[in-house]
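Below is the structure I would like to discuss, written out as structure tokens.
With one protein chain held back, the other chains of the complex are shown just where they sit.
Labels run A and B following the written order; every chain starts at residue 1.
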Amino acid sequence: MRSLVFSTAILALGAVSASAGQGGPNPDDWASVLEDARGETVYFNAWGGSQNINAYIEWAGAELKERYGVTLRHVKLEDTASAVATVVAEKAAGRDESGTVDLIWINGENFAAMKRQGLLLSPGWAEKLPNWAYVDVENKPTIRTDFTVPVEGLESPWGMAKLVFFYDSARTQVHTLPQDADSLLKWAKKNPGRFSYPQPPDFIGTSFLKQVLAETVENPEMLQVPVDEDTFDQVTRPLFDYLDALNPVMWRSGRAYPQNYPAMKQLLADSELDIIFAFNPAEASNAIANGELPDTVRSFTFPEGTLSNTHFLTIPYNATAKAGALVTANFFLSPEAQARKQDPARWGDPTVLALDKLEPEERARFDAIDLGVATLRPDELGPALDEPHPSWMERIETEWKRRYGVGN
Amino acid sequence: MLTRLGPILAIGLLTVPVLFGLAGTILPAFGYLPALGGTSFNLAPFQRLFAEPAIFMSALMSLAAGLVTAAFSLLTVMLFTAAWGGTRIFVRIQHLLSPLLSVPHAATAFALAFLIAPSGLIARMISPELTGWQRPPDLLIIHDPLGLSMMAGLIVKEIPFLLLVTLAALPQVKPARMRALIASMGYGRISGFVFGLWPSIYPQIRLPVFAVIAFATSVVDVAAILGPTTPAPLAVRLVNWMNDPDLSMRFLASAGAILQLGVTAAAVVIWIGLERIGARVRERLACAGRRFRRDGVLRLGALAVMLASAGAIFAGMTALALWSVAGLWQYPDVLPARFELRNWMRVLPNLMEPLATTLSVALVSTVIAVVIAILCFAREDQTARPPGRGALTVLYLPLLVPQVAFLFGLQLLFILAGMEATWTALVFAHLVFVLPYAWLSLRDPWRAFDRRYDQIAAGLGKGPVRRFFIIRLPMLARPLLAVAAIGFSVSIGLYLPTVLVGAGRLTTITTEAVALASGGNRRVIGIYAFMQMLLPAAGFAVATIVPALIFRRYRDMHV
Partner (left out) sequence: MTDTGLFIDGVAITLEGREILSLTRKVAPGEVLTVMGPSGAGKSTLLAYIGGVLDSVFSTTGRVFVDGVDVTALKPEDRHMGVLFQDPLLFPHMSVGGNLMFALPEAVRGRAKRAAHVAHALEGVGLAGLENRDPATLSGGQKARVALARVLVSSPRALLLDEPFSKLDADLRAQTRELVFSKARDSGLPVLLVTHDEADAEAACGDIVRIGA
């Protein structure tokens, strides 16, 4: 389902002529960008699995139409990789202009792959957007380094993500909560069957593996560079020792896994699991508001830090509506759009902006947001751990599948 | 003559997609698919396939699922018919058949999951009072590595199907008289049936049994909902590969589909061996004159399994309906703390498009299938030649060949024809599966029609067209609408053909529901599965109410 859409592209596009790419719009001349954008339709390829997020994108579409005459079409994806594959297929078929993808919600290995293969609109444009002035580059290093890959203005930051744990305070005492991966293992041994993680390659599940890897690796520097096959076993030995120890005390003794975060959320509600985690700090408040979790659920993070990253918007090199895509990216970066996005009632995604760079009235929008009982304030979220290089993710997923994914 | 088209269309529709689809799967399996750069034949896809971790484990799981499902369902049906045929309980169960059959596989699987999960309805009903479970027990029930839940999900759905085909075969063996005759020789109910009647019934339901094996060895939706995940059964892994953004995975998927074909064939071969052994054991016991008069436990057992499988579907459906309107519903509460329509309000806007696709595809494919079936039977009336065994096998072809094995190729053909993910292609794909059911379920009512009515009308000077539209069509309105309702429910339940041909752009209630399965959002699943159940039920309601209204003045037109 994910990607059959683009199979047309590669199978049917064989004969499109490969003319030289045209000169894109110049973001330094914003007035002309706005002019070019008017009347364009932007095909925004973004994960479509959440009602809240889809509604938010719909709102943005209405605003863009009214203010800039840009029509936003949300192409709902199940997996961002299929948007990448579409652009790959178009390039292979010689379709170097008027591509079918204008804007992609992206980060990590998908960004790395597109950058490596020269599939992105260049030169860097993100830092030339008018709203870039508000971006918190000083305190949020992941805005300029996406999974260790330098961003170089090839994608515009959209929101922040941080690994946050949830528990039900009605069942679990706050002082018993684990403080890091090691104490999580001890906790799991004391509470067998009450912890699990989504089955990799689910994104949240793999993130948990990376969290443990980042905490247990002897030399964290190793993770900032691509995997070296010669040392892979040695570097990841602590991780897999940890998982070997965790497996028997996990939910269903590690013989089955929740398939993704929503499944894990249901298991917390059913009191099958006691500790779950997500990449969006507002998830728990959201679920309480929707009646999916009891209002006794609370959040916590590790004092020594949890995995953190930024997600972005990027424009393929062959996009049809480049100016429209730039205007859309800039709008999504505006204090207004960012504040709305941070509201748990809408989405609950932490902003990429620095509040002290904003005008007072813009800052007031953020101050007015009710984060909800279960959401930690930004200063309670704890330190950020860097994402490893994207190659690690792929490699530990394969290794995980070999060890745990095929039964005993 | 128009009727001449009937058999041609039917044979074409049933064989061409299957054969071309198989070809479209076999070529990439051996590395040939020029559009993706495969221009020579090689065994690389198979080498890659056999290098996949635990691939034989997956294959074995599929094989076991097929055999266990078929054996357990068939035994239940045989023993139940033997023990209770001709009784009031039997008639009651017969009345439950239509609703049970109309529930799509995926909805049944969800229903079962909502029932038997450690936090499911059964655990909630008996906890904590009986079990002491203050919290759901850490038991691996859903997705268990042996696939028992998956087999249970298949069994509860296949029992009604096999019971239906057994019921169709039953009258020809004159069960009441034979039963009395054999009882007079002092045989027990069950042994008398198995020795005396079953040998003439079984050959008539053999193809449906093979269809059950083929389906259970290659099922995707039920396996995704209830089946093991470490590793998943073969067909589930194949579909994941097929849908991988990395197009080169299609070679692997196609090779896997060929393996699937082999697994299904192996299951059928093993089954034929089991048939022989079973027949030999029966003959030996019958020749020894063993009466087995004390079969009370077995009789009760058969009834218990039958009731449990029907009850599971109905109870599970109740659980689904409850979840769809549930607010917060914590373990071990038997009922939600609050009921609310908010879930429905939120899902409804997203439901509309798949609902429109579901309904339009189901209606159109059903109408076409019923028309073709009518043409076939009209042609049969003209030539006075009923179709032979070969024709029947053709009819079962789409049900006997594992779906993945030819749908992969069929999808590829649609892409090459520029027809992928079009509504027309989807109707066509559904037709392949709806037609056999339309034909099979129209056969008996059509043949039961008293052809002397036709002769009388001819004697009154009426030509064939008027005889058909004024006499036969209205007189067969009720069975025809019932056939349409069956076709409609088949179309609604189709998962794999919709996923592959719809390519994610055309979605139905069923594909949406299965896509949601992994998310575990019980409220949303409840809504989709409830709709899955509601639509066929609505179809059967229309099929019952409309003729009753039109012919309300005419007593003999009522059942």
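Note that a contact is a pair of C-beta atoms (placed from the backbone, for glycine too) under 8 Å apart; a residue touches a chain by one contact, two chains touch by 3 or more.
In this text, all values refer to a predicted model and were calculated from it rather than measured experimentally.
Q: If I'm reading the header right, one chain is hidden. Which shown chains does it touch across the whole complex?
A: B
Q: Among B:Q94, B:S200, B:T383 or B:T424, which residue is in touch with the absent chain?
A: B:T383
Q: Quick one: say which of B:L36, B:I122 or B:M475 touches the chain that got left out.
A: Of the candidates B:L36, B:I122 or B:M475, B:M475 is in touch with the missing chain.
Q: Any idea which of B:V91, B:L460 or B:A548 touches the chain not displayed?
A: B:L460
Q: Please output the residues of chain B touching the missing chain, sorted low to high.
A: Answer for chain B: residues 383-384, 450, 452-464, 467, 470-471, 474-475, 477, 551, 553-557 touch the chain left out.
The rule we apply is simple: only the chains that are shown with their structure count from here on.
Q: Compute the distance, rounded to whole Å, between the mean C-alpha positions of chain A and chain B.
A: Roughly 40 Å separates the two chain centres.
Q: Enumerate the contact residues on chain A facing chain B in the complex.
A: 1-8, 10-12, 14, 49, 51, 78-79, 81-82, 84-85, 89, 192-194, 199, 251-253, 255-260, 262-267, 269-272, 290-294, 401-402, 404-408
Q: Residues of chain B touching chain A in their complex?
A: 35-36, 53-54, 57, 118-119, 135-136, 138-140, 142-145, 228-231, 243-247, 326-331, 338, 340, 342, 346, 350, 411, 415-416, 418, 420-421, 499-500, 503-505, 511, 515, 518-523
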